[in-house]
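Handing you a structure now.
The complex is shown incomplete by one protein chain, all other protein chains being positioned as in the whole.
Our next item is chain A:
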Amino acid sequence: MNPVQQAVVWLNDPLNWTNPGGVLDRVGEHLSMSVAAVLLGCLVAWPVGLWLGHSGRGGGAVVLISNLTLSIPTLALLTILPLTFLGFGRPAVVVALAVFAVPPLLANAYTGVRQADPEARDAARGMGLSGWQVLRRVELPLAVPYLAAGFRTAAVQVVATAALASFVNGGGLGQIIRAGFGLDIAAGGGQIIAGGVLVAGLALAAEGLLALVERVVTPRPLRRTRRVANRRAADATAGN
């Protein structure tokens, strides 16, 4: 039997899905981990990015943070953070994943506010809006396509990266692949490929779903900027 046939057999064994530590458990872990990490990332990156964009300062810092996190291996953060005060377990993994969600979120929030039409900003000022009101009522709505694009990029990246949590026994679908490699290629080839299919499928599903969400939350007049935002978002990130 070649590895692909083995994978089909593995995926068709109901026990592989319902056992403790089976696919269903792992999907749950994977998703809860990813959601927590993305939310944490948003909580940190969006306020900072929006404020930096509003005040027009810190563009260099945004680029620096993106480039720096690009060069830090995921594996390093996953192994270092449990040894700090965070301790072993879920929190350390979530923080590690959130760190990699920050650059796309931050860069897009920053660019989103920066690209707001200066005339709209001036008009708002002229109407007597305070700096805070300008940010909330003018710049923030105009930045929505960028925020959505950044969210999608970050979320897909986190779902993809969460597979690596298995290196530190952090759970998630990666665990299935790791267990397969633990069995040796000849015996575990099917399980390895099955795990790969599941991980890749989840990432692609997340990408598709979020593309849809992005389309829905973007007001019609801003749909054209959305495409630009997408390109920007893709440029702002690389590597997972």
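Everything that follows uses one rule, which is that contacts are C-beta pairs under 8 Å (C-beta built on N, C-alpha and C of every residue); 3 or more make two chains touch, one makes a residue touch a chain; residues count from 1.
Assume contacts and distances are computed from a predicted model.
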Fill in the blank from the handout: Answer for the undisplayed chain, UniProt naming, from "Fe-S cluster assembly protein SufB", "ABC transporter permease", "Alkylation response protein AidB-like acyl-CoA dehydrogenase" or "Chitooligosaccharide deacetylase", is "ABC transporter permease"
Problem - Residue of A:Ile65, A:Val102 or A:Val199 in touch with the missing chain, whole complex considered - result: A:Val199
Handout entry: Of A:Leu24, A:Leu43, A:Ala123 or A:Ile185, the residue in touch with the unshown chain
Key = A:Ile185
Exercise for the section: With the missing chain put back, which residues of chain A would touch it? List them for me. Expected result: 3, 67-68, 70-76, 79-80, 82-83, 156, 159-161, 163-164, 166-168, 174, 177-178, 180-181, 185, 189, 192-193, 195-197, 199-200, 203-204, 207, 234, 238-240
